[in-house]
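There's a structure below that I have some questions on.
Excerpt of the complex: some chains, original placement.
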Amino acid sequence: MSGNTFGRLFILTSFGESHGKAIGGIIDGCPAGLKIDVQKIQQELDKRRPGQSEVTTPRDEEDKIQILSGIFEGQATGAPIAFIVYNKDPRPEDYNHLKKLFRPSHADFTAFKKYGIRDYRGGGRWSGRETVARVAGGAIARELLNHAGITVSAFTSQIGPVKMNIPVEAVDTTDVERSLVRCPDPDISDLMIQLINKLKAEGDTTGGVITCIVENVPAGLGEPVFDKLQADLAKAMLSIGSVKGFEYGSGFAGTTMKGSEHNDVFVKEGDKIRTKTNYSGGIQGGISNAEKIVFNVAFKPVSTLGKDQQTIDLTGEAVTFSGKGRHDVCIVPRAVPVVEAMACLVLADHFLRNEIARIDL
Amino acid sequence: MSGNTFGRLFILTSFGESHGKAIGGIIDGCPAGLKIDVQKIQQELDKRRPGQSEVTTPRDEEDKIQILSGIFEGQATGAPIAFIVYNKDPRPEDYNHLKKLFRPSHADFTAFKKYGIRDYRGGGRWSGRETVARVAGGAIARELLNHAGITVSAFTSQIGPVKMNIPVEAVDTTDVERSLVRCPDPDISDLMIQLINKLKAEGDTTGGVITCIVENVPAGLGEPVFDKLQADLAKAMLSIGSVKGFEYGSGFAGTTMKGSEHNDVFVKEGDKIRTKTNYSGGIQGGISNAEKIVFNVAFKPVSTLGKDQQTIDLTGEAVTFSGKGRHDVCIVPRAVPVVEAMACLVLADHFLRNEIARIDL
């Protein structure tokens, strides 16, 4: 598994298992002099934290971050920034019954086939708990974006069949945190919570969609032909567990449009060149055009259920098992800060890459 | 623009502009001893070639490949394999009228903002013509996959609103090449061709969806947590011009399912562990599980139209321009070999990466 490093210039390397000693990571490439407020990193982790509300898993982790290096007197020194979150409430013994079986739609089978050895304690490296490192790393990236004036906000736009239908340009993301499910439409938010409670009672789970908006991006971010901005965003999102799809701008719906409808006509607005519409989703030819970047991320239903399931064990025998681990009915609300974090990492990386794209900068 | 290299172990570096001297690339990391049939590379290029049929752009390029290094007596030597395709039918003068304006939904504006200089001749580096290098590189990757028994087949599943509705497991891809639009359902193929002809007459364009199936993949490909197989596939696809979305397995539709419906139950089939359903799309926890890998790629409508459009010029003045360049009404049919090529590159790379994942291999 050599895929634990993300980014070219603003680089996160991550480590940690669900029921091991700690989760953490190293940010390398953070420009020196950047002010970093550790409290802000903690706030992002708090949004991701299990046990934060009735709609999330009851596993109780305070997820308190420690910075080990790279920050001196509140500023990045240019040295790698290491951070660590110790696991406080691991219960590896909860997973002994999983030692010899493959849970459906988890990584148990594939990890075993790949590595021949499996840390079965709560999914090991495959637990969503690894996203602690993404969120912490993303919070550092966000400090760089703040410096550049760029903002990243995500929200839950769909859970199961319950879907917001406010057009994205009309969404106000300022109050997202008021909703337990992080949906900015209060009525839809209530329906989502009802759905989650109903599924919880049934021992079932569901999926959903997160929408992310990036604002105040300067034109120029993205490195064609392979490291287009949307390509790196797509990779970032699909690297999150449970994600099944990514689309930006007009996305899948745009496939049915005519070119004459879909083209974003340029207009001059004061000194600025803008587009009338934004089917391009803020990216053209792989490079940001200074309009809002908008994308959707699809999450599958949580695989861990509250009811019995059939599967097979290591010897191929059919067995029944019951889900004893603590889990979420829908991961989407807690995945909102993860989507934001990964978007921040991509944008910070491309912000730096763009700084050296031309000779006079 | 430092994003012209793709892959970690099986690596393509690409170059070339639409109306420059040549398009080409270098494959580094191809294992020595691999048999490479240059004729097969040419066949893939022929599928991508402009002017191949009535439904494609009339630009006439024979796209004849030359191998410059790295193959000796029909085998890879371990040295980098460089290849080149000279541009035979460039018409840079066709693009003089574009010198001073930004075409809507092209990269003209963003490239200019990023680099401060623009090779305006037919989109320069942003032309779909750069995919020649992807297709050639992908064809070499395919030789490695052939060696491992893995097959990759893509087809057009939707053009504009015309959509196949055969379930993916029932699709037979053997006759895809019989259809001018590369749709394996002959009736739907006819409707697609009619749609394209109608839009051509209108001077308009459309988008569509390509579905790709990878078969006989061994369990074990993919490198969590960031280089999950689907993450690298998503990046590969979103790096192709005009692509707006990617989904695998149950994709966006899976978001509305319950976990109890969506989980792929393991069963034993003879010696093999299989899953009853394949909502996972052949990948679990970022690693292939030996089922079919299935994914969809959304393409936006072609931005170059056959009719007049409004835009602005470099000085911000409103101007009308008419599309004089040769172009496709729908890029999807010619993008099928490009999607396959990118999938081959990802799989070859991950095939090699997996070879060293454990100690006894």
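When the chains are written out, they are named A and B in that same order, and each has its own residue count from 1.
One rule holds in what follows: a residue touches a chain if its C-beta (ideal position, glycine included) is under 8 Å from a C-beta of that chain, and two chains touch if they have at least 3 such contacts.
No experiment lies behind these values; they were computed from the predicted model shown.
*Asks:* Can you report how many copies the full complex contains, not just the 2 shown in place?
*Replies:* Copy number for the complete assembly, per this file: 4.
Here, only the chains that are shown with their structure count from here on.
*Asks:* Quick one: report the Å distance separating chain A from chain B, using the average Cα coordinate of each chain.
*Replies:* Roughly 26 Å separates the two chain centres.
*Asks:* Enumerate the contact residues on chain A facing chain B in the complex.
*Replies:* Per the stated touch rule, the residues are 1-6, 8, 14, 102, 104-111, 113-117, 125-126, 130, 158, 160-161, 199, 204-209, 219-220, 222-228, 230-239, 241, 243-252, 254-268, 273, 275, 279-281, 283-290, 296, 298-305, 307, 309-312, 316, 318, 353-354, 357-358, 360.
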